[in-house]
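As you look at this complex, bear in mind that one protein chain is not there, while each of the others sits in place.
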């Protein structure tokens, strides 16, 4: 049984991800097409919210992935700090733009949904505010990556920022809850059956979430591959320069 | 006592020196030579513990070493005496007068460091080494902007330090007038392109 750490070798990672990626793209595409068509055209309108409820098929998966992307960056940063695998650091770097896009999708679809429902594009509701703060954290993280020239120092510093930022993100979440109890409905998905959305909405929603997860994985693998190739090119150029 | 074994040092992602080895006994000095960019500064910073070695080990460094880099760490709005007293307190030593006297700074003690000439500032930076009370001096180009008389002053201070059982590792291009010091040419240890020492580049090749 091969250890998972073998994939920490960039070259091995590239070889494996090249095999996995086509499958991921196809699966992600299939799930999204099926889930969105099912959700948009073959589910009944909500008795209160009408057809506007259908934006849930974009809003909820994007919001879930916005948080999960940050969690993935947190784990990857920890692995880099402890085991110093370059793939891990580059995967964290690659996930940030995907995560920030997911956050932006969640915010924009939320605003579009909120306008007819609450009569306003934006409200300083705890959930909305928390996502806005998450968005700021993503921006800071990416700006720090972009500002430091030496890739290893950049990986070190952004990893610590990710750890510290996570603590403050959780703190902010509680602070915001304390600050304003909001308009937003409860969680759309939870283990407690009573709170869940009805089954007719639930199944296509699950398919959409699966599609977003697969799309996220594919994008991160693809972008990590690009980052690895960039580092590999730079390393080769340096070696040739040293030989000359 | 300072001993390094099979040391490799890196600047950024690139390994610059490898296979370095020397032993320095109390009372001995080592002059590092090599062209610009050969890795003298990187070696000194590694010795001082500012960056970890890429490979190999350093014995007897750590808390024994006082480091002097390109910049003197002077505050222009503090006087000469205040600058030196600060470092004496940080290192828990007393009395800055011997250090001032050794570099002929006593008449300048109440001048603001910002009003000193470049050579005087450098002398103040070197006087800081005396108040650290540490046995091993790691110095990077200590004679920059010093005139001939000041270089002699510096050499005499180093010789006195060695006489008291101290050690010194000095990167310099000029002749300090320390015939007893060993010369160590770092360019012989320049890292080859496919270096055995692991740098972060290697993972991608």
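Which chain is which? They are A and B, in the order written, and residues in each are numbered from 1.
The rule is short, and it goes like this: a contact is a pair of C-beta atoms (placed from the backbone, for glycine too) under 8 Å apart; a residue touches a chain by one contact, two chains touch by 3 or more.
The rule we apply is simple: contacts and distances are computed from a predicted model.
Trainee: Tell me the UniProt protein name of the chain this structure doesn't show, selecting from "2-oxoacid:ferredoxin oxidoreductase subunit beta", "Heme exporter protein B", "(Fe-S)-binding protein" or "Branched-chain amino acid ABC transporter permease".
Mentor: Per the UniProt record, the undisplayed chain of the complex is "Heme exporter protein B".
Trainee: Tell me the shown chains the invisible chain touches, ordered by label.
Mentor: A, B
Trainee: Any idea which of B:73, B:95 or B:165 touches the chain not displayed?
Mentor: The one listed residue touching the chain not shown is B:73.
Trainee: Where the complex has a chain not shown, which of B:30, B:65 or B:169 is the residue touching it?
Mentor: B:65
Trainee: Would you indicate which residue among A:27, A:108, A:123 or A:161 is in contact with the undisplayed chain?
Mentor: Checking the options A:27, A:108, A:123 or A:161, the one contacting the hidden chain is A:161.
Trainee: What does the interface between chain A and the hidden chain look like in terms of residue numbers?
Mentor: Residue positions of chain A that touch the missing chain: 133, 136-137, 139-140, 143-144, 147-148, 153, 156-157, 160-161, 163-165, 168, 171-172, 174-176, 178-179.
Trainee: Spell out the interface residues on chain B facing the chain that's missing from view.
Mentor: Where chain B meets the chain not shown: residues 48-52, 63, 65-75, 77-78, 82, 85-87, 89-92, 128, 132.
Basically, only the chains that are shown with their structure count from here on.
Trainee: Can you work out the whole-Å distance between the CA centroids of chain A and chain B?
Mentor: The separation of the two C-alpha centroids amounts to 48 Å.
Trainee: For the complex, give me every residue of chain B touching chain A.
Mentor: 12-14, 192-194, 200-205
Trainee: With touch defined as at the start, can you tell me which chain A residues reach chain B in the complex?
Mentor: 9-11, 86, 150-152, 228, 231-232, 234-236, 238-239, 242-243
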